[in-house]
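All protein chains of the complex are present and in place, except for one that has been dropped.
Chain nomenclature is as follows: A, B and C, assigned in order of appearance, with residue numbering initiated at 1 for each chain independently.
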Amino acid sequence: SLPLVFIAGPCAMEGRDFALRTALELREIFEAAGVDFIYKSSFDKANRTSSGSFRGVGMDEGLDILAEVREKAGVPVITDVHSPEQAAPVAAVVDMLQTPAFLCRQTDLIRAVAATGKPVNIKKGQFLAPWDMKNVLSKALEEGNEQIALCERGASFGYGNLVVDMRSFAIMAETGQPVVFDVTHSVQLPGGLGSSSGGQRHFVPTLARAGVAAGVAALFMEVHPDPDKAPCDGPNMIPFSELPKLLRLLKEMDALAKGL
Amino acid sequence: SLPLVFIAGPCAMEGRDFALRTALELREIFEAAGVDFIYKSSFDKANRTSSGSFRGVGMDEGLDILAEVREKAGVPVITDVHSPEQAAPVAAVVDMLQTPAFLCRQTDLIRAVAATGKPVNIKKGQFLAPWDMKNVLSKALEEGNEQIALCERGASFGYGNLVVDMRSFAIMAETGQPVVFDVTHSVQLPGGLGSSSGGQRHFVPTLARAGVAAGVAALFMEVHPDPDKAPCDGPNMIPFSELPKLLRLLKEMDALAKGL
Amino acid sequence: SLPLVFIAGPCAMEGRDFALRTALELREIFEAAGVDFIYKSSFDKANRTSSGSFRGVGMDEGLDILAEVREKAGVPVITDVHSPEQAAPVAAVVDMLQTPAFLCRQTDLIRAVAATGKPVNIKKGQFLAPWDMKNVLSKALEEGNEQIALCERGASFGYGNLVVDMRSFAIMAETGQPVVFDVTHSVQLPGGLGSSSGGQRHFVPTLARAGVAAGVAALFMEVHPDPDKAPCDGPNMIPFSELPKLLRLLKEMDALAKGL
Partner (left out) sequence: SLPLVFIAGPCAMEGRDFALRTALELREIFEAAGVDFIYKSSFDKANRTSSGSFRGVGMDEGLDILAEVREKAGVPVITDVHSPEQAAPVAAVVDMLQTPAFLCRQTDLIRAVAATGKPVNIKKGQFLAPWDMKNVLSKALEEGNEQIALCERGASFGYGNLVVDMRSFAIMAETGQPVVFDVTHSVQLPGGLGSSSGGQRHFVPTLARAGVAAGVAALFMEVHPDPDKAPCDGPNMIPFSELPKLLRLLKEMDALAKGL
């Protein structure tokens, strides 16, 4: 077992300066806590609740920003891919690719990201049982890429609510692949605000502690300097200011859970 | 209220002869029952459970077949669209487009199909509340297309199971758009056969009667001359031989429910 | 298949005059519609959401009232039993006994009501799969009583919501026993009003039509002359004034579904 790593960053790139600034701040915070992290940010919010929602800077601008973040802030980066065509250009820039939960059953997308040879974080659909991820994983492995992580982000639980089934970490770990826990999307309330999703940021520390104690390989957390002003996912992101204390606790808990 | 119409056909085009033959047989069956139908068949199964599953004949061949079916069998046709790029070429051939449930939140896809100006059947995701479809609908209406139907195909209910909430028909009908009930996909057991989805064909008549009595505008049913030999969705398709009796009952029930 | 019968009445006995008056009014309404019904009313609301909720007139007074209703209004009566000790005294008065959904797994209660020899309506718990009712049924049959009906009243669907799975009617009917659909409790929103359950009365006609089309043997509906003034279950009861039209439609739909 390896120590816990983080995938963290603001939901969306709100501009070049914003991305660079937040990457540098997060690098400092994570270095001080002594834990590794990959900077995550999206260039397109392709599946927002309603058409009035924020979409993002687009792929070309986004990849340019991520390349600069990578070089100037000296951090590895990860971003979402929404169609097979985006896989190659994104892989040319980032250290790791990610696929959206709603798209986990789209065979061509899974194959395309795996075929890049870069590590991939595949999010489990809200509609999928944890054991069904072995079929999704097979589609990726068949491309000859073994660097595939499987990610829990909550399962549909009635309408407008998600539940994290901690058994899913153990079930997905049986594949032998690293399991990621996307804790901030797990506290979303889908459609909860009428034309956008609500969120329950205050449950993030509880769920993060539980997931780390259960033994996940990585935690995915969307974080923001000022979540209430974020153009998307504000209700479930946590502020930078809460990170130092939380990271310290999670690092200790991880060491205990894994016997490190 | 208009009389019940059907969207019916084999899950996938299994070849040119198969498509034409089934369209002609179905035309005869539906004409004898005195109910209208649109012939449905897919050219690509883009989100199958596992990579070993049947994919289909592809878009070019599929559209060519559908054009021939349309002309020679004299029936209107509908098929699935999986990416924004497919919308225009598909619309050039078919009478109605359909979007997959997993993709109901992909903004660009919804906009692209709506922008064709052709009628569209938008399936509700297994992870979505019925009231959330108003946001999906808005994305389509903003393209100036008002011929948008909303389709129930079951909601996630624990792992490996779907439940049809009959309240959803009433909730989605409040938008003023026609509501379609995809009854055969509603009896799928996702992932139920390990590397493909299982199904409960024997519940189709019960659910179909219930949905029609609840007042849906259209029933979507995948049907096949010999479901147990079908390359996909066999466990939930119903055989042609059961249609005449079922259609007669559903037609009477619809007239009663709608006071026609 | 026998024609649809109804179990109907106000949630609780609000007093002797109220019970007698509502029984007489309902008798008139149901006779005019040409359908049989059993008058239902509770003497104790033993499992209300909060302690401030209405409890009822108690067993002694309640049975006395039911005996009078039975005699003076000339209608058969049914009421709930909450403990094994209540089974015999209740059975001495009523035509049919009923057990609450939360208590469907309490072995002694099921046995006690069955041992009375009177017909029993056993409600399926919100936490139970329809196929699990065969075990509950066995407990009753072992007492030598074959007049046992099984009743659907919604299944837990996330928090604060119930969903009616129409497949459950077919599954429970496989036992050979009559299946009852408690349509008004199925539209409850448990805990939805903070210290009492909310309800969605407006969905009752949709669900009732669907359930009758699916082929249930009986419909259970709580009805009230003025639901908004009822001491309990007001949000999900339907007013007497809506019954004539609804009963007429349901009777026709039942005849069609059952080929009567």
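Everything below uses one rule, namely that contacts are C-beta pairs under 8 Å (C-beta built on N, C-alpha and C of every residue); 3 or more make two chains touch, one makes a residue touch a chain.
None of the values given here were measured: they were computed from a predicted structure.
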Of A:Phe6, A:Phe43 or A:Phe169, the one touching the omitted chain in the full complex: A:Phe169
Given A:Gly160, A:Gly211 or A:Pro227, the one touching the chain that is not displayed: A:Gly211
Option from C:Ala46, C:Ala115 or C:Ala255 whose C-beta touches the chain left out: C:Ala46
Hidden partner chain, touching residue among C:Ala155, C:Val212, C:Ala230 or C:Leu243: C:Ala155
Residue numbers in subunit A that touch the chain omitted from display: 155, 157, 163-167, 169-170, 187, 200, 202-203, 206-207, 209-215, 249, 252-253, 256-257
Where the missing chain touches subunit C, by residue: 46-51, 55, 82-83, 102-103, 105-108, 111, 125-132, 135, 138-139, 142, 155-156, 159-160, 190-191, 195
Residues of subunit B in contact with the chain not shown: 157-161
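The working rule: only the chains that are shown with their structure count from here on.
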Subunit A to subunit C, fewest steps along touching chains: 1
Distance from subunit C to subunit B - Cα centre to Cα centre, in angstrom: 36
Multi-chain contact residues (two or more partners), subunit A: 159-160
